[in-house]
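Take a look at the structure below.
The other protein chains are all here in position, but one chain of the complex has been omitted.
Note that the chains take the letters A, B, C, D and E in the order they are written out, and that residue 1 is the start of every chain.
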Amino acid sequence: MRIRVINPNTTESMTALIAASARAVAGPGTVVEAVTPAMGPASIESHYDEALAVPGILQAIASAPEADGFVLACFGDPGLDAARELAVGPVVGIAEAAMHAATLVGRGFSVVTTLSRTRGRAHDLAGRYVGAGACRGVHACDIPVLDLERDPGVLDRVVEVARAALDRDDSDVIVLGCAGMADLCARASAELGVPVIDGVAAATVLVQSLVALGVRTSKRGEYAPPPAKPYTGPLTGFGITSG
Amino acid sequence: MRIRVINPNTTESMTALIAASARAVAGPGTVVEAVTPAMGPASIESHYDEALAVPGILQAIASAPEADGFVLACFGDPGLDAARELAVGPVVGIAEAAMHAATLVGRGFSVVTTLSRTRGRAHDLAGRYVGAGACRGVHACDIPVLDLERDPGVLDRVVEVARAALDRDDSDVIVLGCAGMADLCARASAELGVPVIDGVAAATVLVQSLVALGVRTSKRGEYAPPPAKPYTGPLTGFGITSG
Amino acid sequence: MRIRVINPNTTESMTALIAASARAVAGPGTVVEAVTPAMGPASIESHYDEALAVPGILQAIASAPEADGFVLACFGDPGLDAARELAVGPVVGIAEAAMHAATLVGRGFSVVTTLSRTRGRAHDLAGRYVGAGACRGVHACDIPVLDLERDPGVLDRVVEVARAALDRDDSDVIVLGCAGMADLCARASAELGVPVIDGVAAATVLVQSLVALGVRTSKRGEYAPPPAKPYTGPLTGFGITSG
Amino acid sequence: MRIRVINPNTTESMTALIAASARAVAGPGTVVEAVTPAMGPASIESHYDEALAVPGILQAIASAPEADGFVLACFGDPGLDAARELAVGPVVGIAEAAMHAATLVGRGFSVVTTLSRTRGRAHDLAGRYVGAGACRGVHACDIPVLDLERDPGVLDRVVEVARAALDRDDSDVIVLGCAGMADLCARASAELGVPVIDGVAAATVLVQSLVALGVRTSKRGEYAPPPAKPYTGPLTGFGITSG
Amino acid sequence: MRIRVINPNTTESMTALIAASARAVAGPGTVVEAVTPAMGPASIESHYDEALAVPGILQAIASAPEADGFVLACFGDPGLDAARELAVGPVVGIAEAAMHAATLVGRGFSVVTTLSRTRGRAHDLAGRYVGAGACRGVHACDIPVLDLERDPGVLDRVVEVARAALDRDDSDVIVLGCAGMADLCARASAELGVPVIDGVAAATVLVQSLVALGVRTSKRGEYAPPPAKPYTGPLTGFGITSG
Partner (left out) sequence: MRIRVINPNTTESMTALIAASARAVAGPGTVVEAVTPAMGPASIESHYDEALAVPGILQAIASAPEADGFVLACFGDPGLDAARELAVGPVVGIAEAAMHAATLVGRGFSVVTTLSRTRGRAHDLAGRYVGAGACRGVHACDIPVLDLERDPGVLDRVVEVARAALDRDDSDVIVLGCAGMADLCARASAELGVPVIDGVAAATVLVQSLVALGVRTSKRGEYAPPPAKPYTGPLTGFGITSG
C-alpha cells in the first residue's frame, strides 16, 4: 500500500524528518511517500499560516490519485475536511491520530506544543476529536517550529514542560504538538516514564489500519466530491470540471 | 467609519447584492465598501471551496489597512481566525453575527441554508458561537448558491423549508444560511411571522457597533499579528516580513 | 429611535452614570431614556436583590409601549425572559451584550465583577449565552456596588484584578461585570492593552443594531405575551387583562 | 420536624391539593405546613408570572424562621437561589426533586407539563440539575394550570401525552411538570406501567431526608445571607437591616 | 420497610460501620439490614477491585427478594446498572446519593476521597449524575481504605484536605468519597462550617424516600430483568432461567 505523508509547510528538512518518523513505524508492505507542497509558508505558527498552507495540501492530494491514504503532518490538521472531500482513501491528521491514540493508553493527556499562540487550536481540535475531559491541558515550549531541528536544548525543554504538565494536569500521557518534534518521542518517553505520542507515527499506522480494514472516506453527504465550478486568479488551477 | 464587506466568492453580482444589504442597514456616517477577491471560487458550497476562498479574503484584508472593520460575507465564516490575526479593527463573520442576533430575540433558532452538505459546518459554528440548545436545527433548500439570484421560486422554497423547521425544531427565529439570501429577509419574515436574520446586515451593524464602542481585535495572545516568514510558489506574496 | 435603558436598582446616581455611558455610544438618531424603577433594592448584590429587582424592571417596560427597545443595565440580566414576553421591541441584558461582544474581538474573556458571591451568576449566564470555553474565568474585586462611584481606588483595583485574570485565565479580553463600572472602560483598556467591554455601552449599540435590522422579539412560542390573569396583594397592578 | 410547603401561586384550592400530596408521603414526625403567598399571580404560566411569584415566596420564607425546611411547589422552581440565601434550612424545588428522583429509578425521563410555552424552562432546569441525556423530552398537554382541577379529562390527556413521550423519547420514567398534577401520580403510573414522579411529594421527602441528615443550606459563599440594604416602593418591606 | 445496605467489600468491620451510619438516619419504621458479600475484595481501591466486587453485590441483591430497596455502599457505585436490572425496588449508590444531596444545599461541591487513583471514577460519576459545574474538584487524602478505621489522624487529614479543596475549588459543600469515612461526617462539618455529606446516610434516606413515594425501578427498557441464559464455571450460579 502507498501512503502519502504531506508536510504542510515548505521546509524540505522537515519533510525529511517526517518521512523518517513515518517510515520507522510503517509495515513491510507500506510505501511512505513524503511530499513538500509547491506553495505556502515555511512553517505553521498562526491561523494565517495554517489557512495558507491548505492550497498546497489540497494540490498534494489531487496530484496523487493512486495513493491509498494520506497523512496531514501538521498538528493543526489544516484543511482536514476539504482534504476528505477530495480524497478517495482515508485522510488522517496528526493531531487527531495522536489524540485518539492517547485515549487508548491513558485516562487523560497533556499536549506539549511549540508557541503559546497555537494552544487555542489544539483545544479546539480536542473538543472535536475526543470525549470531554480527555485533553487535560495544552502547554507551550515557546520554541519556534524551525528551531526545533537546530536547537540542541529542545529535548530538555520538551521534557521539562511535559513533566510539569503531567503534574499540573493530573495526566498520564503526553502528546507532542508539532510534527517537528517527531524524533523526540522515544527519548522523551524514556525520561518521563509515560507514553509519549508523536502524531506523524500515529497517523501513519492509523491510515495503514484503515486501508487494511478496506475502509475509505465516506462519500455520502458532507465528504462527497466538491461540486464543479470555475476558480479565478492564481488559484484558477483549483477549479473543478464536472464529470 | 469605513467597513469593508468581503464577498468571499468571486461572483460580482453577488458582491453587489451583499453591498446593497449592508448599505441598507448601515448608519449615516458609515461607508460600506464591498469587495470581490482577486482569486478563489465562483461560489462556496464545500469545505474545499471554503478553504480556497481564504487566500482571497486575507488579501482583501491586508490591502485595506485604512478600514475600521471587516465583514466576512459567507455563512461558513471562512478564515475568521486568520483574518483576526491580520486585521487591527474588528472582523465579524455573517454566521456568527446572525447567530448572536438570533439569540437576542428568541429562545432557539433554525438555520435555512442552500445545499445539504453545508449543514455540518453550520452546526460546528453554532457549537462555537452560542450556548448549547440555541441552534435547534439546520435545514437545506437544496438550491445551489448561484441559482439563488436566478431562480424565481427561491423565496417560496425558503419560506416552505423555514416553516417546516419552526415546527420540527420548536424554534422561534429563522437564520438565513447564505449571503445570497440577503434580499429575502424582509419578505420571509412577513410571511413567517417570526424574526428572520440575514447575516450580512447583522454583521454590518455589529461591526459598526464595535467600532462605535472603540473596541478592536485583541492583540494579546492568539490574535497577535502572524510571525514573519517566507512563503513559496503562487502564494509568495503572502509572506510576512518582520517589522 | 428611542431606547429605554433601565437601571434595575433604585439608586439615581447610578442611573445617571448608566445614562452617560449609553449616550456616549448611541448614534445620532437615537434617544436614550434612562429610568430608575419605582420599587426595589438600592443595589443588586445577591440572588435576593436580583429577584426583587424584577417587578420594578417589568413595570419600567410595561409603562413604555412607545420605546423601540430596552437595555437591562445590571450584569445579572435580571428578569430577561419575563421582559421579553412583555416587550414588543428587543430587550438586551448587559451581561449578554458584553459577552457576545467579547467573543467578536478575542478568543476568551475574563469577567471582573464586584463581590465574590455574584460570580456564580456570571458563570451561569456565560453557559447560556456563549460557546463552551469562551468565558475563561470570573473574578471579584470585592468592592460593594455603591462604593464603585465613591472609592477613588476602584480603577486601580479593577486593573489589578483584570491583569491577574488575563494571566491566570489565558484570556485576551476583559468584560466588566457591573453597570457601575461603565466609566472605567476606556482607562482600563488603555492600561491593560486589551479590549475592555462595558455591557451598558455594548447593550445600547446592540439594541440599536437590532432596531436598525427591523428585528423584534419573536412572539412565536415562549416569548408570546403572558396569559391574562389576576394578581394579588401589593402586586395586584401586575395583573394582565385579556385583549 | 416542620416543613413549609409554599404554593407559589395565590390560588387556595391549589394550596390544598399540594398540602394533601405532601402530607400523604411525609413521615410520622413531620408537620407539613402549606402556605399561599400574600401577593402574586393566580397561576404560573409564563416567565412573567414566575418572576412575579418570587416576592411572595420570599416573604413566605422570611416569615417562618422556625421551619426546618422548605418546598417550592411550582415546577419552574421560581426564586430557588434567592430562597436559599434567605433560608437556614434546606430549600428544594419540585422540578429538581422530581428530576433527581427520576434518575434514581430509570435511565431517562420525559416531562409532561401544562402549556407549551413552559417547556423551555423545564429544559433549562434539567440542564442545571441532572447529567446530560437524563431528560429526554418535555411535552405539553396544553391544559391551563387552573383547569387541571376542573377538567375531568385531565388524567386521560396526561396519560396520552406521557405514553407518546415514552415512545418518542425512548424514556422509562415520567415526571409530572406541574404541582397541579400531584393527584394524578398513582393513577397515571398504574396506567402507564412506569414510575411517575410528582415533584411535590418528591420534594417533601427530600427535604425530610436532608433534615434527617442534619444538613442545612451552605452559608459559605453564594448562599450566605443577602447583604443589608434599603428597598423602595411597595417592596420596602423586603429591605434587610444589618445584624 | 426493609432496606438492604450492601457493603461491596468483604471486610466485616466496615459493614458494621456502614450499618451504624445507615441506622443513625433511618426512620422509625425502617429496618436496615447490612450485608457483607460472600465473595470479592477486602477493599475497593482500583477499577479491578470495583469490577470484581460486582458479583458479590449482585448475589446480595438476588438473595433478598423481600427487601424494599438497596444501598450500594461503595463510592464507585459498582454494578449500579446491573443491580437495577435485578432489583424490583429502588437501588441507590452512595456516590449518586451524596452528589444529588450536595447540589440541594450548595452551588458546587468538592469530593474528598481516599487514594489518588480513584479520583477519575468520581469525576466520571459526577458527569453522569449532576449538571455541569456542580462537581468542582476531587481530592485524595492518600489513606488506604482499610486504614480509615485504624489511623487516629484520619479526621485531621480529611479536614485539612477538605479545607484546601473549598478554597481551591471555590466550593461550598464537601462530599466524603468513601463509605469508610461515614463516621467523620458530623465532626468534619463542625470543623469546616459547611455541609459535609456522607453517602451511606444520604443513600439510606433517599431509598427510604423512594419507597415512601411508592416508586420502584422502571422495568420498561434498559432496566427490564436480564434475559435468561446459562453461565459457566465458578459463575454458573448466576445463570438465569426463564420464567
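By definition in this document, contacts are C-beta pairs under 8 Å (C-beta built on N, C-alpha and C of every residue); 3 or more make two chains touch, one makes a residue touch a chain.
Here the structure is a predicted model, which is why all the values come from computation and not from measurement.
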From E:1, E:20, E:51 or E:132, residue that would touch the chain that is not displayed: E:51
Contacting the left-out chain in the complete assembly, out of A:48, A:75, A:129 or A:238: A:129
Residue among A:33, A:170 or A:191 touching the omitted chain: A:170
Contacts of chain D with the absent chain, listed as residue ranges: 107-108, 132-133, 170
Where the missing chain touches chain B, by residue: 119-120, 123, 127
Residue ranges of chain E at the interface with the undisplayed chain: 10, 37-43, 45-52, 54-56, 58, 79, 81-82, 84-86, 115-117, 119-120, 144, 221-222, 224, 226-227, 229-236, 238-240
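Here, only the chains that are shown with their structure count from here on.
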Shared interface numbering between chain B and chain A [over half = same, under half = different]: same
Rounded Å distance, chain C centre to chain E centre (Cα mean): 44
Numbers and ranges of chain B residues touching at least 2 other chains: 84, 107, 132, 170, 221-222
Chain contact graph, described as a line, ring, star, complete graph or other shape: other
